[in-house]
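Provided herewith is a single structure, encoded as structure tokens, for subsequent inquiry.
A single protein chain has been omitted from the complex, and every remaining protein chain is retained in its original position.
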Amino acid sequence: MLGRAAFIGRALAEVEKGLTIYARYKVWLFSDLISWPFWTIFFFLSFLMYSPSLLGSQYHLNAFTWCFFTFILVSSFMWSSNFLATSAQEGILEYVLMTGSSIRQHMLGRSIISFLDLAVGGPLLLLISAAGFGTNLHVAYPYLMPIAILLASAFFYFFSSILAVLLVSLRSPWIIINVAQFVIPFTSGAIPVEVLPPEIQAGIIYSPFFYVIHPLVASATGNYFIPPEIVLSVAGGLCILVYFLSRFLEDVLLRSALKRGKFTLF
Amino acid sequence: MKAIACEGLRKHYRVKVRRGFFNHEYSVIKALDDVSLEVERGVIFSLVGPNGAGKTTMVKVLSTLLIPDAGRAEVGGYDVVRQANRVREIIGLVLAPDKGFYARLTGLENLIYYGRLYGLSKEESTRRAKELLDLTGLGEDGMRLFEEYSLGMRAKLSIAKALINKPEIVFLDEPTIGLDPLSARRIRQLIKDLAAKGMTVFMTSHNMWEVENLSNTVTVIKSGRIVAVGSPSELKERLKLSYRIEVEIIADKAPDMNQPVSIGERGYPVVTMTTNKPSEDLVRVIDEIRGMGYLIGMVRVQEPSLEEVLTQVLSR
Partner (left out) sequence: MRVLNQLIGIIEAELKVLLRESGVFIFVLFFPFMFSLLTYGAGQALTGGEAPLTQWFYQLIGFTIMTIALTMSSSSAWYFRRGMMTGRLEYILAAPISPLTAVLSSAVTNIVLNIAIFVVVASIGVVTVYGLSNLLNVIGVILFLALALLPAVGFNLLVGIATVVFREPEPVSNVINAIVSSVSGFTYPIIMLPSFLQALGQAMPYSYIVNGARDILAGSFEYVQLSPHLFLLAYLLLGLIFFRIGEVNYVRKSGVHW
């Protein structure tokens, strides 16, 4: 049986592969850089159409900027779930599983691209918001923001591997991912809690995603709906939970996929 | 201990049959139906049969990628379901030879990637990958992106990948499909060399000539059931397939003989016969010709091919 060194070796192999492929899709990167400003405008104005006067409110502009920053983070990781189905269709997944590697490790290569998307797309969004909408960007808790980003990244990394396993046998997994990338962040804290009606505020805390998403926005606005130490502790706990859940589901669903012979989907 | 042993393997699929725009019905395909077989260590074992007979399903079950509905199988002494990870460590696999690699990585990078997943260090993996690129004849093409590869190059890379972890047993699902004659010959030689070094090769192929020349054991599968097992010569013998014998007589006209005589390509009479006892019948005919005082120009004995074996077995 292979030990820890091999585990690290596999992780490094996945990371290196992810970076190499990312570097070879320059047209994609270029297209992302052109697309993001337009999508930022689209999202901002779609929400602010209801109250155009808020375009003059620095607080709301700042809050919505971090709201979309959160969306980029969640969306990037969610799309990495699609990678597993593609990998299965291209016959790569079968070979990877043959090596004894796990789905979580295989996902690492794609998740590196998600990190890079965030690393490039996040600052670009902040820049567009500041330059295009005149937002005075502000982070109320600068020491909590990196923790919030790390926790959210870890959570969505494991969550995306769960989603990937659940979706691997579907013909069009992108549909569910496309819906989930909007529903999850915008119903679980990406929209600043303080602007929501009290009934929704009361219900939102029951969403597990809230505890990893809310800190990203609240660390910027300074309006933590629940004390930060509690939210972040719960978020840490959720990361551990989702890690074990991803391991469990990977075993269960992989076995079921192996029984159905559904790796190649069709 | 056998390299591969399986007993009572069964795998049925339920498939949707479409009728027009909206209608469909289900039917059951018996991909494997009570399959039992054993493969000795260090041999080349071939599984042959028509399309959809269950060959790839068998390879997938034995390589831990598909859990059977019933029955059990051991590869290298490990159970393919309960000890799947153990099995994976000791086997190499080629499935569809044109798939399984990242399009935007080079052949070399793809091999190094898989080598590292098998637990090799980066240096070790690179060295092994280069070695395998040379062995399979890809050489410098290893530096090109996989998406630029021809089908033959992809097939070679698949075989290289199957060997990256120095496996004890390799499963090759149609390894020479799409290869040019020289490349196919190179791969066949490689397969022979691997077996000579003690590796067990389990392969499927539609090229009967290749199977006949490479295999120690051939198994014929039809609709998920094994219908014949043996070495190529055993199978021919068991089916009592006839040899074709031609004896050319140096004479101006056809002599009066017990066998039919026709005029051959060189203009001499040729005795032609089909027999299950080639040695005895050949001696008898030669004696008869010599007894009549004629010289013999040429003797040709044509062995029945494995293709004939397959045709006979499958048409039953």
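In order of appearance the chains are A and B, and numbering begins at 1 in each one.
Keep this in mind: contacts are C-beta pairs under 8 Å (C-beta built on N, C-alpha and C of every residue); 3 or more make two chains touch, one makes a residue touch a chain.
Everything quoted here is computed from the prediction, not taken from an experiment.
> For a quick check of understanding: of A:A11, A:L54 or A:I205, which residue touches the chain that isn't displayed?
Of the candidates A:A11, A:L54 or A:I205, A:L54 is in touch with the missing chain.
> Which of A:N178, A:S207 or A:N223 sits in contact with the chain that's absent?
With A:N178, A:S207 or A:N223 as choices, the missing chain is touched by A:N178.
> Which one touches the absent chain: A:W39, A:F115 or A:Y141?
A:W39
> Since one chain has been left out of the picture, which residues of chain A touch it in the full complex?
27-28, 30-32, 34-36, 38-39, 41-42, 45-52, 54, 60, 170-172, 175, 178-179, 182-183, 186-187, 191, 195-197, 200
Note that in this section only the chains that are shown with their structure count from here on.
> Residues of chain A touching chain B in their complex?
1-2, 5-6, 9-10, 12-13, 16-17, 20-21, 24-25, 90-92, 94-101, 255, 258-259, 261, 263
> Of all residues in chain B, which touch chain A in the complex?
It comes out as residues 11, 13, 57, 60, 63-67, 85, 88-89, 91, 93, 95-96, 99-105, 109, 112-114, 116-122, 145, 161, 165.
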